[in-house]
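Missing here is one protein chain; the remaining ones are kept as they sit in the complex.
And then chain A:
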Amino acid sequence: MMALAGMKWCAPLVLALGMALPAAAAPVGEVMPTPEAVQLLNRMARAPQDVSYQGVYIHQFPDHMEAVRVVHVRDGSFDAERRESLDGSAREYLRLGDQVSLYMPDGAPNVLDRHHANKLFPRQLPDQPEQLLAGYQIRLVGRERVAGFDTDIYDLEPKDKLRFLHRFWVHPDTGLTLKAAMFGTKRELIDLQVFSQLQMGAVNRRLLKPSHPLKPVPVEANPVNTVFADRQLEIRVAPQGFQLLRQIQRPMPGHDKPVTHQLYGDGLVTVSVFLEPFDSKVALGPSDQGMVNLYTRQVGPYLVTVLGEVPPETAFAFATLYQWRAR
């Protein structure tokens, strides 16, 4: 209640401040030069780590939406974050430094990957955000109010046909992302995360107290072997901007042996590739499921299945990275 009252009182003040401050350096509508872009990306990546905030954000998918309460406290070296789902099943996430604990009635994952364990909104940018400039260019496209704050709107435009348009609404004073959206090839909304209520600045640590019995989840930090055992399967270099992040052996329903799962990422989206023995019963070619595009292909004795929140061209491009070398 206190927080709400404070919020009400603060918002007009911050709003007025925001308007009085000079606008960002880059003019609206032009592609941002690289040095400025790097500076902006680093600021956007640092802000959610450095700023203490608490609020509620909405995550909108094409078919449903969820509200999540989030609290982040940064005080010197103390860095903690708590999230709680407000819609649907009760889920909770607590991060103290690098240690993540979860409460998930449906069963929590056994292990989280270091690359992704702390990449939840508004902290979805990678720690080395310059890598994004390999696949995207940045443009300031306008200004808009979000959760009572004035924001600058930046588009991360794909440089090729292999990715989607991402848009970020950034609070100019702190660099915190207040709203983030991904659009499909027809500019349709694929994914949206937006604060509906937000308070930045000092946050009471008591708000970090979990409301469910949490279970610690180990976060994998060791670099995973990314070499596929069968050298006859040639794996070409991923498209510009994408990197092979990890490779794991994953037990799968309907398979006696684990399936090899390779995960690629370009800093904003990930592409999964599954490698398994060829099965003639499986339908080959493109398919889709909501915002995810898939491509299945036979490569020598293997079945390669690619999927991700990427255009169909990308799924196909990744499928063709895999080539069989006849002896």
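We adopt the following convention: a residue touches a chain if its C-beta (ideal position, glycine included) is under 8 Å from a C-beta of that chain, and two chains touch if they have at least 3 such contacts; residues count from 1.
Quick note on the criterion: contacts and distances are computed from a predicted model.
Between the names "Carbon-monoxide dehydrogenase small subunit", "ATP-binding cassette domain-containing protein", "NADH-quinone oxidoreductase subunit J" or "Sigma-E factor negative regulatory protein RseA", the one given in UniProt for the chain missing from this structure view is "Sigma-E factor negative regulatory protein RseA". Only one of the listed residues, A:Asp75, A:Asp230 or A:Asp288, touches the absent chain: A:Asp288. Check A:Gln60, A:Gln197 or A:Gln243 against the missing chain and you find that the one touching it is A:Gln60.
Think of the hidden chain as still there; on chain A it touches residues 58-61, 64-66, 68, 83, 85, 88-89, 91, 93, 102, 104, 106-109, 112-113, 115-117, 119-120, 141-142, 144, 167, 179, 181, 189, 192, 194, 196, 246, 250-254, 261, 263, 270, 272, 274, 282-283, 285-289, 292, 294, 305, 307-308.
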